[in-house]
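In this view, the complex is presented without one of its protein chains, the others remaining in place.
Lettered A and B in written order, each chain numbered from 1.
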Amino acid sequence: MTHPTHQRTRRGRRATQLIGVLFAFTLIAAACASDDDDDAAATTAAAAATTAAAPATTEADPLEGTKVTVFGPESSDEEAGALRDALDHFAAQTGIEITYTGARDAADQINAQAAGGNPPDIFIFPQPGKLADFARDGHLIALPDDVIASMNEHWTPAWTAFGDVDGTQYGIPNKSDLKSLVWYKPALFESKGYGVPGTWDELKALSAEMIANGDTPFCIGIESGPATGWTFTDWVEDLMLRFHTPEDYDAWVAGDLAFSSDEVSGVFNEVLDLWNTPGMVFAAGGSIAATPFGDNGQPLVDNDCMMHRQASFYAAFIPEGTVFADGSADAVDTFYFPSVKGDKPVLGAGTLVGAFRDAPEVWEVMKFFGSSEYAEVRQRAQTERKGGGLSGFLSAATNQDPSVYQPLEQSFLSILQNADVVRFDGSDLMPAEVGAGTFWTEGTAVVNGDKNVAEATQAIDESWPR
Amino acid sequence: MTALWGAFAGVVIAVGASAAVFWVTHRLFGLVERRWAVVTATSGVLAGGAAGAVASGLRSGADSTPLLAGSQLVWIVGGAAVFGLAGAAVGLLRPPSAKRTSAMQSRLRALTFVGPAMLFVALGLIIPLLRTIYLSLFDKAGTGFRGLANYGDIFTNAQSLDLSGWAGIFGSQLFWGSVILFAFALAIALARGRRRGVAADFSASTVGIGIGGGLLLSFAVFANLRGTVMNNLWWVVAVTFLSTALGLLAAVIADRTKRESFAKSLIFLPMAISFVGAGIIWRFMYIARPPQKSQTGLLNAIWVWFGTLRPSTGGAWIAVAVLATATAMLTALCAFGVRRRQSALAIGSATAAIPLLWLIYRFIGPGVGGSILGPNGEPIAGTILFVQESPFNNVWLMVVLIWIQTGFAMVILSAAIKAVPSDLIEAARVDGADERQVFFGVTLPTIVPTITVVMTAMIVLVMKVFDIVRVMTNGNFGTQVIANEMWQRSFTEFNLGLGSALAVVLFLGVVPVMGLNIRRMQRGE
Partner (left out) sequence: MSSAVDAAEAEQPAGSGSAVRERQGPDRIGRAVYRFLRSIPVWVLWLMVIIWSVPTGSLFLNSFRHRDDQRASGWWTSFTEGNWTLENYTDVLSSGAQTGGLWQALLNSFAIAIPATIIPIAIAALAAYAFAWIPFRGREWIFIGTVSLLALPNQVALLPLLQMFSGGAHWSIPGTEIVVTLIPDFSLAGTATAVWLTHTAFALPFAIFLLHNYISTLPGELFEAARIDGADHFTIFWRIVVPLSVPALAAFAIFQFLWTWNDYLIALTMLGAAGENYPATIKIASMAGEFGLREHLLSAGAFVQAGVPMLVFFFLQRFFVRGLLAGSVKS
């Protein structure tokens, strides 16, 4: 040995210390785990106690104790919490153990889960296009007749059609968003002498008037992390519905009407001409592409811009303490995104549930998701969790109790239910390559001035899977 | 909660079982020379049990009916018994020569050491790699054979590789800056060489200037040759060099300070923050807001504040005074360096003075920072869109990774510096070497292998960069990289063919780096 022994022992001690530290970590973690285990046991016991205390709804239900897992993209405390409240409500009635897991990237992740052989029982699809892909790949199970009958009691054909894949029903709508809305402050409009525009031309004239008066008409931002660009696609879709027929819209969404056609690129130009008008948009560093879409609530409240076109759920992004549609001076309200031809088409969005497992308990939960009861319970829970204001939840299910909705939300519902034409957000219907890919990225590129409309629309067409 | 217990039980069982298997095989293989029959019998039992398990698991057809009757246990025990007896018989009847058993023993011993790792690597990496190569030859659904068409798609696409802007390289300031630096380095090397009587003498300072020039040149090239592949290369060059250099700097200096662990912890902190956190952090650094509003992003706030320093308001004169003082000092230092023939000092201070002079010019003239003049002549913020303005938004994204990875380089290099034998350093100090000489003469040569390790690891890691791009731009604004493209193709669009081809391209791009490194390592041995 070339080294003195005392050094060897010191080395040995160091190794022992390292192992000791690692071991200590394991012990600490294990100790914590046992603590928490007790808590969990306690809560389970408490839950059991409440179930027992609840009215005896279970007379040996055959589904008692069966398990259903639900997975979806809604993951914040309010949304996922309210969703879970609604499921708990149903679980208490039937004895089915329902677990809901929400993850922000669930919509991307479901591909891997299905292909990896580990799908949930029910997935909440944010895009009908994805539901159709899964149905065609044989992952989803077609709805049995009794489930379809139950769904038809609560939803109009305009909405159930989104869950229909090549003539077979796979999905049930369970949430609706209204996209054709413009947020504004009525009192401010009144004091400045602006009127709510009824047509697209009136909207453009109003904007010009605002610019002439030194006001900035619009707040627009399309930055949204990995989903940057979707705000732009919403504008294009809304105007497609207005400038052209619903049939053209359907053909476009199905890939039969090219992006580079005069119809679609004309709408691109219409949007960009408006956005690029000097003084039109209040945006970060003058760049719409750099403005986070969630940051547009503050300037609207601060009167930095007069209008903001965004979906019904945007209420939640408007700063806390803002009042909605109560007639006060600072109240924020909405008007219908004006039409071009005088009709009233509506752009909607929402989620659909699809089942990966064929079992009675799964179908019971699916039925519940498509019921107005689900919408009512969830809406009540979400409003409560929000602590007042608008909940951000909306369901176009019929025969709901309207009292669960606030006045502004009721006006959204009446727009949804009285529309001549309802079309789903087109990018959600297109194949993922386009709808969650090039439509967003190329759209962002034109907005940012990196490409012109002809280049961008051609690139989108090329990416369409044939 | 049961899952958590399951995890801990899994750990205990896995560790215990692995240790037991390791110990038993280790002992068993020790018997190869003396008790050959025991070894063959035991191997027979193991092989028979495994064969029995596989046999009982045989399934046939779509309804997967078991092919063989009988319970699994019977098959396993039966197989073990039959094979074990056969093994014992073979071992007893035909013992091999002593020379062969000894060779076998050493190979089997090696197997106990390498085996567990190989098992994980085979299941977790090699099988997926083969599957990926296979899938890359097929279409989106993985059924139609496409040959190499996916690879063709990648390289003929202007999004991946767009070399049309090559002429712009020669028009860029970066290019001419790099030419000046190269010329500088060469001039010094020649001058030093003439003094020493050789053609050219490259010292640490000339190499340093040369590397700086190389970085500028690469930036000039990558800013003009665009596309996903070029972006990846840009990331590799910039992040690898800068992170390693800054990590080395921090490790070396921290080694000498008293508050070493405090300083190192703070530089290391970014590594401890998740990518989600890092995305939010840099969003708050880079964000721009409308010019009329107060800025919430720190960098734009500073930039806009600079813009308010104008000669008319007096703010700029203070800045100019400070800058002028600094320039004067650098000039003095340069003169001192020239007289003392300390070329590094002279060149360094002269180089440092150039940006200061430029700043003075900007402050007196057009102004520094966001300084659009408003209608009433008041300065209005002109913000920088760090994330949106291509191509240099790539650099701002790289800054995030450099910020993170410097801690990585620092920790490994710091461990290497600590391992430099202190008696060597003491000996050098006794010989009268100063800190700089100790570093360049003793520390640096000893840690060069570690620097290579760090740079290799960094190249591999940066080549696969994904999270930052995904969180901050998702490939928009000309910042796409291969790994994010692969993610989008494979998981958003579920185009397994194209996604797999991209993965193979990424893999093949890194393999040469690894190969070179291993060659070097083996030459060193």
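Everything that follows uses one rule, which is that a contact is a pair of C-beta atoms (placed from the backbone, for glycine too) under 8 Å apart; a residue touches a chain by one contact, two chains touch by 3 or more.
All values derive from a computational prediction rather than experimental measurement.
Hidden chain, full complex: it touches shown chains A, B.
Here the missing chain is touched by one residue of B:A326, B:I364 or B:L444, and it is B:A326. The residue touching the chain not shown here, chosen from B:P270, B:G307 or B:P391, is B:P270.
Within the complete assembly, B:L249 is the residue of B:I180, B:L249, B:V395 or B:L444 that touches the hidden chain. Residues 1-4, 7-8, 11-12, 14-15, 17-18, 21-22, 25-26, 29, 32-33, 36, 40, 69-71, 73-81, 99-105, 109, 112-113, 115-120, 126, 224-225, 294-295, 298, 313, 316-317, 319-320, 392 of subunit A touch the missing chain (whole complex, contact as defined above).
Keep this in mind: only the chains that are shown with their structure count from here on.
For subunit B in complex with subunit A, the residues that touch the partner chain are 1, 4-5, 8, 11, 140, 279, 287-293, 300, 382-385, 387-388, 390, 470-478, 488, 491-495. By the touch criterion stated above, subunit A contacts subunit B in their complex at residues 26, 29-30, 33, 36-37, 40-41, 108-109, 111-112, 115, 133, 225-229, 282-287, 289-290, 292, 295, 299, 304, 431-433, 436-437, 441, 444-445, 448, 450, 465.
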